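Below is the structure I would like to discuss, written out as structure tokens.
Note that one protein chain of the assembly has been removed; the remaining protein chains are unaltered in position.
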Amino acid sequence: MLSKLPKEAVINLSPGPVTAYPRVLRALSRPAYYDYDPYFLQFYENVALKAAKALRTKEPALILQCEPAPAIEAAAASMIGRNDVVLNLASGIYGKGFGYWAQRYNKEMVEIEVAYDDAITPDAVAEAFRKRPDIKVVHLVHHETPSGTINPAHAIGKIARDHDALLLVDAVSSFGGMDVHPEDCAADIFITSPGKCLGGVPGVTLIAVSDRAWRHMESNPTAPRASMLSLLDWKDAWRKEEAFPFTPSTADINGLDATLDLYMEEGPKTVWARHALTAKACRSGIQAMGLTLWPKTDAIASPTATVVRVPDAVNEAELVTAARAELGVCISGGRGELKGQLIRIGHMGPMAEPVYGVVAVTAIGHALRKLGRKVDVGAGVEAALTAIARGSV
Amino acid sequence: MLSKLPKEAVINLSPGPVTAYPRVLRALSRPAYYDYDPYFLQFYENVALKAAKALRTKEPALILQCEPAPAIEAAAASMIGRNDVVLNLASGIYGKGFGYWAQRYNKEMVEIEVAYDDAITPDAVAEAFRKRPDIKVVHLVHHETPSGTINPAHAIGKIARDHDALLLVDAVSSFGGMDVHPEDCAADIFITSPGKCLGGVPGVTLIAVSDRAWRHMESNPTAPRASMLSLLDWKDAWRKEEAFPFTPSTADINGLDATLDLYMEEGPKTVWARHALTAKACRSGIQAMGLTLWPKTDAIASPTATVVRVPDAVNEAELVTAARAELGVCISGGRGELKGQLIRIGHMGPMAEPVYGVVAVTAIGHALRKLGRKVDVGAGVEAALTAIARGSV
Amino acid sequence: MLSKLPKEAVINLSPGPVTAYPRVLRALSRPAYYDYDPYFLQFYENVALKAAKALRTKEPALILQCEPAPAIEAAAASMIGRNDVVLNLASGIYGKGFGYWAQRYNKEMVEIEVAYDDAITPDAVAEAFRKRPDIKVVHLVHHETPSGTINPAHAIGKIARDHDALLLVDAVSSFGGMDVHPEDCAADIFITSPGKCLGGVPGVTLIAVSDRAWRHMESNPTAPRASMLSLLDWKDAWRKEEAFPFTPSTADINGLDATLDLYMEEGPKTVWARHALTAKACRSGIQAMGLTLWPKTDAIASPTATVVRVPDAVNEAELVTAARAELGVCISGGRGELKGQLIRIGHMGPMAEPVYGVVAVTAIGHALRKLGRKVDVGAGVEAALTAIARGSV
Partner (left out) sequence: MLSKLPKEAVINLSPGPVTAYPRVLRALSRPAYYDYDPYFLQFYENVALKAAKALRTKEPALILQCEPAPAIEAAAASMIGRNDVVLNLASGIYGKGFGYWAQRYNKEMVEIEVAYDDAITPDAVAEAFRKRPDIKVVHLVHHETPSGTINPAHAIGKIARDHDALLLVDAVSSFGGMDVHPEDCAADIFITSPGKCLGGVPGVTLIAVSDRAWRHMESNPTAPRASMLSLLDWKDAWRKEEAFPFTPSTADINGLDATLDLYMEEGPKTVWARHALTAKACRSGIQAMGLTLWPKTDAIASPTATVVRVPDAVNEAELVTAARAELGVCISGGRGELKGQLIRIGHMGPMAEPVYGVVAVTAIGHALRKLGRKVDVGAGVEAALTAIARGSV
């Protein structure tokens, strides 16, 4: 009845769920505690406080007991009221997708959409506000994981704040791998995951919520309560004196605790630097093999994932399969409407190490050759190593 | 900023999250896999198939990526349509609570409520159907964890099926600890958790869904889709060829896999027997100390948790705190409107061992004495040991 | 070919290998490092320094890559030269056993032997020195694990030092559970284990060596070198600049690291207090059931293990088996010539918690009754709880 499991990947370079740090895996195996035992109550409070320190916010972070996609749905349901005009910024699949949730709850949605290899410009956002000064909620994906592009969160955040709009930033696969924090980009809701650049596992989501956002949710009559879609339910749950709306995912909280410790102990700047250098090495190699990066410009390419256009006449699925079968290296293909067009390599958490940038180049080059393409893998590796030798980006 | 963590409990006898089996804890620390890697796709399918075997259903189990409370909300949202009359059976806090969710989605709700130390009778259900033959969905909590009472799922299930109603059974804290399975009690939706009698951790939920229930959901226009409240999204997600609606909670799936292996390897009958004997030992001791069990009759007391009335003039919170402080034994108090009235001891998973029934008696007796009550702890322990010596219940 | 494994014990109360702290178990699963990688070299040095802090010595501790019994053989081989007169103090099986090793290497051995339920007196040691002022090496077992008795290490140490003899103290199952340290008792070689009161696993041994002892070994022409029996080989191995004589047992070093952290973080005094209180509770209960402790007087009974005489007409092996079979509680019987005469309960590491003292009483009482003896288990439990209520010993 059960099928035999295939061999495990040797090296997982997907853009998430990522290979977790060994210390996170060990933390996941800590004993399971009763959630109302004094130990766990204090432990949970401490994790929320540690998250705040990592996020550089004054208030403890909200921990939702699900991975980021449903957490973003919950944020949409909680933040967007029947009177709210939403500006949705769609530069990729995740940005576009948010619009469907937004429209369940809003009064009206305005959308700026650009090609999925491009980024939203602050000018376009400013223009949108000129036309519709009644925009109340802005949604932005900072890093579009399906296409590896970065949007200018800081500039857009400033514009939103100037217009007194509330900004929701999806930083799921950028926070922890580069310099972005809720208050720096004036985000009112800032969502991130332990399972990407922090090198943990999916299962819970970190959300920083501004006072303005809490007030907006509290005055939103349709904001869910007594529901898994509710952010409000969890507002004070971090306090050891308060009850949990429902049982927290204890193992995932244990894992989250370790990701935060690792991030702060190594030092954010050091962590960001190795993400950036790994990406730089990987891209140099990819380009030296004659391949094309997906993002339109280098400036908008994320340091946490490299996305590559699949060459003409190459089948994406076969390419991904060849890298996995020949060298045991796990990379990702496209999702949704991007399926077939691109491959993706994550540089996240423990895999944000330059040597893995070289491994990615090797694996992709080898796989292409397996599919009959002529590729100068040697040149790719040389270029990657040269980038590493030049050092910090 | 961070407060020092208190000392961990020595022995966790709460009714969940329970002490997990060591093998489950180790499984939680398995490597994190990319969810679309062939290894994980096959692994996930296998876990769903193992769950089906444990649940004795033909179809693989649905695995929701959240703990049971929100999963039950999702089941309500998915199953109950605007034309559905719901019969809610409320013999405790969880049963009562479901009614609030049911009313968000239904046409009308009929409720049978009994005292929270009592159980629903099949006669009352039959009578309800006589009055309202248009009842479409029946909701039953099999084991009311907050009060330790068992409802007659098999008899009620037969009545619901005879009236062609759909039955939703919350078996979160009974399945795995006693003889109850979806098809035996004609449940159309049967919900359970790895974090109770299976000795795992919260974070995911197992749901067995009948064909009738799928058809009902599929024809329900308000059943959520593209939502964390959706059961339909996950219907085929277990198949390795299908996409996941969102990223599964990989660590929790690893843990779930181990709980199912342990349960089947030990053998369900053996597992149920030690749950029952532990409960028997614990209750014999509790009663020998002059305390009163919460459930009205022995027949409705769950083999997976012992609930005890707090004696007059004793403060529940002080009692729980004394057991924890004096002997490091973690037990639970009442929730919601039962707060202050009762204490609860779980007999679940690795703690469903007779010796822990004796430990519970010892800890409660000692704590009562600490609070100034006269208690014959010796007599309690003797009674518990006598029950154990008599052997299988 | 392979036999089915029996069910694991529910609670392991043996005097070692003990139940390890969960954090130690997790540490054992840290990645395996190349022993000459800079990370491991520094890590090993740090562990040796942490051990010194716990042992309160100036020099880093020696870590032998084997459990204590062979480590003591190595100490005998290294310390005792062909010109050395050895005073062996035998108050139990381990003390007596050392004599056989001593005689392989020494010039002559003088032995003081007392009954194995008794302790060596300082007077007897002083008298020995009077008769044989040429005694060069004294060997003392601080805690005779097979019989649960403590010898007066501090007083004996003073006498040995006054006579300029070298003292070897086996504190394998006492250090970490009570107040004893190498310099306090003037030990020149002081041997202990992570697998007893420190709550770790066997596999490596900690040895504190005085400068005098090093000088003696260095001038001993028969002291083994290039051998697993050599202490000298490992003298400087803790320094990151030095080579290891052979590959260290990396997992066990990882585990040792965690035991030392746990001990120092909780605080030695706190750790000793719970060992003492657990022993007190256990003994009060044992005696209240009409059983007799093995040690002749309370004063020489170890706080880290309770040893009980097997009542007349009771079979030791049947008693141990009954506790294991009926309640899943693992205790130990006698070893060697003590076999059949006694049972042993460890109070070590995570099991040095008063509640486990009560569990021991319960399990032994229950097992005795199973074997047909009349025992007042209730009285035993009451007495144990009374001891706990009285608090710190």
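Details
When the chains are written out, they are named A, B and C in that same order, and each has its own residue count from 1.
The working rule: a residue touches a chain if its C-beta (ideal position, glycine included) is under 8 Å from a C-beta of that chain, and two chains touch if they have at least 3 such contacts.
Predicted model, so just to flag it, every value in this text is computed and none were measured.
When the missing chain is restored to the complex, the residue among C:L49, C:A126 or C:A155 that touches it is C:L49. When the whole complex is considered, the residue among A:D179, A:D298 or A:E326 that touches the unshown chain is A:E326. Touch with the chain that is not drawn comes from one residue among C:L25, C:A281 or C:A305, which is C:L25.
Seen across the whole complex, the unshown chain contacts chain C at 1-9, 12, 14, 16-20, 25-26, 28-39, 42-43, 45-46, 49-50, 53, 65-70, 73-74, 100-101, 195, 201-203, 226-229, 245-252, 255, 324, 330, 332.
Seen from chain B, the chain kept out of the figure touches residues 22, 26-27, 29-31.
For chain A, the residues touching the absent chain in the complete assembly are 10-11, 22, 25, 29, 326-329, 350, 353-356, 358-359, 362-363, 365-366, 369-370, 376-382, 385, 388-389.
In this text, only the chains that are shown with their structure count from here on.
Innermost chain of the displayed assembly, by C-alpha centre distance to the whole-protein C-alpha centre, is B.
The geometric centre of chain A is 52 Å away from that of chain C, both derived from CA atoms.
Centre-to-centre separation of chain A and chain B, using mean CA positions: 34 Å.
Residues of chain A found to touch two or more other chains are 26, 29-31.
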